[in-house]
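For this view, one protein chain was removed and the others were kept in their places.
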Amino acid sequence: MNAPERLPLPDVQAGLDARNLPIDRVGIKRIRYPFVARSGGHAVHTIGTWSIGVALPPHVKGTHMSRFVELLESQREPLDIDALGELAARMLERLDATSGSIEVSFPYFVAKAAPVSGITSLLDYEVTWRVSVDRAAASARIKVVVPATSLCPCSRDISEYGAHNQRSHITIDAGVRGAISIEELASIAERSASCEVYGLLKRADEKYVTERAYDNAKFAEDLVRDVALELDREPRVTHYVVEAENFESIHNHSAFARIERVVGRSASDR
Amino acid sequence: MNAPERLPLPDVQAGLDARNLPIDRVGIKRIRYPFVARSGGHAVHTIGTWSIGVALPPHVKGTHMSRFVELLESQREPLDIDALGELAARMLERLDATSGSIEVSFPYFVAKAAPVSGITSLLDYEVTWRVSVDRAAASARIKVVVPATSLCPCSRDISEYGAHNQRSHITIDAGVRGAISIEELASIAERSASCEVYGLLKRADEKYVTERAYDNAKFAEDLVRDVALELDREPRVTHYVVEAENFESIHNHSAFARIERVVGRSASDR
Amino acid sequence: MNAPERLPLPDVQAGLDARNLPIDRVGIKRIRYPFVARSGGHAVHTIGTWSIGVALPPHVKGTHMSRFVELLESQREPLDIDALGELAARMLERLDATSGSIEVSFPYFVAKAAPVSGITSLLDYEVTWRVSVDRAAASARIKVVVPATSLCPCSRDISEYGAHNQRSHITIDAGVRGAISIEELASIAERSASCEVYGLLKRADEKYVTERAYDNAKFAEDLVRDVALELDREPRVTHYVVEAENFESIHNHSAFARIERVVGRSASDR
Partner (left out) sequence: MNAPERLPLPDVQAGLDARNLPIDRVGIKRIRYPFVARSGGHAVHTIGTWSIGVALPPHVKGTHMSRFVELLESQREPLDIDALGELAARMLERLDATSGSIEVSFPYFVAKAAPVSGITSLLDYEVTWRVSVDRAAASARIKVVVPATSLCPCSRDISEYGAHNQRSHITIDAGVRGAISIEELASIAERSASCEVYGLLKRADEKYVTERAYDNAKFAEDLVRDVALELDREPRVTHYVVEAENFESIHNHSAFARIERVVGRSASDR
């Protein structure tokens, strides 16, 4: 009795809509699908959490939601952000849409060598790729959340010994026009921190990172300024938001700083 | 031996910074502080998660983070969004800043009467108030996440009986220029849903909401269009983003639709 | 046509169930309801996230879910954990059940004075009260998650200067038989940490907490042992789990240690 109808089922979504209101984005979100992320010469198995959508014209009642999942299902090759743009272009055709976007967030693992012992382990960055396309153009953004150590200059300078330090998240969210890798952006953030973090540290490494952070005290303000100075010199970045969030070891809240910037405009333009 | 220094401690943050980079926002975030939220004639005890920050000029090394917590601590009166703007103005003075913003997210409880039995219970909306101020002007946004029922028109029309339905979040994020209450925005969202949700329903109520949702099938696209039609007629709203997210009962992902709009511009302007 | 039926609606839940399987707990969860928490002589407005349920006998098809919300709605007086036990007893009567439990998690705010300046601010602990009742007996548990500073003894002892430190969560989850307050349990955790955390610290305070943490280095193992030593001497605690989790400033993961113990049994019994 649950047998499917043999007559064609009505296509409710394809009906006309009388409200005459275009919709900016319609699609699916919070769907997890695995893929292989290509960046910096590496190919990393990972799991994406996807948000995929298109614009809907004023006269169309609804989109065809199943086609977004078909798009994911059809995609089994390794992806870099350029290939994601091509996937978005295929989406426009498949959905008969004039604009659309694909956003995927995923953990990306990099093998890092400890600073003294050289022992390697994996570190995870949380990455988001976002591509927006219309019939004429495409744009791409890369966001990388980089865990790092920050050590407070005030605490160090006012105290007889010690200094409070903590894990920080340095987030670079950059519009990009050329092939810039996750690794390159993460490296900019790590160079700007009091010290990088690692999965695996032996005692000699732990001595090194402790002393390096103390030698290299930074406020949240310093972290974002140092990242901004590097990004301002990067021709493949068109605009960016950089934020540092310090999960303060002496408070139950975070300190943060943020710089937003269109590259090429001087500070006095802002 | 841990006695505090009697000599003045150095004020590291007040030092000069040679990088000549202004910072858009610096402050604290993820700090929980209770307050009384005033809206629509009600005063509701709640707990805010706050993000508070100011702009920092290019030559100043750091802000004074403790003053943001002092600001919260100094604020014990009930707050509406206008009073939050006044708090932000005091922040500019206290931090000697030219611009800044305060954002607070909090659960807001409304007593609702069940549709048939009339029995009352509380329903929680997740609300965010955001005020941005500079020396010349102030602006305010209200975001309300409204839980509701959506029932799929396609499923209903193609099936012999039944229709898949699910909890949805209808989010209105509106720039406002007059006194519009949380209750009014939530009500716009609820009128646009297949049915409202309630904390407490007796059997006669359950029959009512079941049948009402079935009589009133809506796609995510319908939800945002119906909310948009109402907001377009609302003079106290200057611009808005409305999004509907359906936590699909037949999938492990969400369907969503979103309309963004500056009020007063017609659809053809967009 | 949506008018409620005047004839009695069938009570499906009250039907017989042929599977002959008792259900340990049935009820509602993830429901937010505000209340006033009483502890240590204070009354604190807060918002609970509740899980409420009863046992269901083998022959009954279903419980009456709306009665759990009625129970919350009926409860408007300030609550301590004893009053929560009384609420659970009323639940057994209302649901005609032989056993049940109520669990509520909530932020609890305590006014703390900074260690040198004496300036006060609020600090939030995440608390869970859990009461289980049957016709013969009742039991109660209190869980408090206490944010604190930990400073690594290894890092301090191997480094020329500095020491990595970070925010930690010290969690005490204790079966209690007398009136022990949230404040007392939090205080045990804070005394065992390298240093307490505060919402608001001025420079003299920051110097103090920096040096105190350095003077008072502790591994996660030390944190739980020092808490355990205090809890072992506490006659109002019948059993406990204490866990310390350090959000390591030099890694992107946590270190943890945990001791579980029925009080009164010596270490050699375990």
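Should a chain be cited, it is by its letter among A, B and C, assigned in written order, with residues numbered from 1 in that chain.
The criterion applied here is as follows: a contact is a pair of C-beta atoms (placed from the backbone, for glycine too) under 8 Å apart; a residue touches a chain by one contact, two chains touch by 3 or more.
Since the structure is predicted, the reported quantities are computational estimates derived from the model, not experimental observations.
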Contact residue for the chain not shown (choose from A:138, A:200, A:241 or A:263): A:200
Of C:104, C:220, C:237 or C:263, the one touching the omitted chain in the full complex: C:220
Absent chain, residues of chain C that touch it: 5, 9-10, 12-13, 17, 19-32, 51, 53, 56, 58, 61-63, 65, 153-154, 157-158, 219-222, 224-226, 228-229, 245, 251-260, 267, 270
In chain B, positions touching the absent partner: 123-124, 147, 149, 151, 154-155, 158-167, 195, 197-199, 201, 203, 206-207, 209-211, 213-214, 247-253
Positions on chain A where the hidden chain makes contact: 1-2, 4-5, 9, 11, 31-34, 44-47, 66, 69-70, 72-73, 107, 109, 116, 119-122, 124, 199-204, 207-208, 211-212, 215
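Note that only the chains that are shown with their structure count from here on.
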Whole-Å gap separating chain A and chain B, where each centre is the average of the chain's CA atoms: 24
Distance between chain centroids, defined by C-alpha means - chain B, chain C (Å): 28
Sequence positions of chain B contacting 2 or more other chains: 5, 9, 31-32
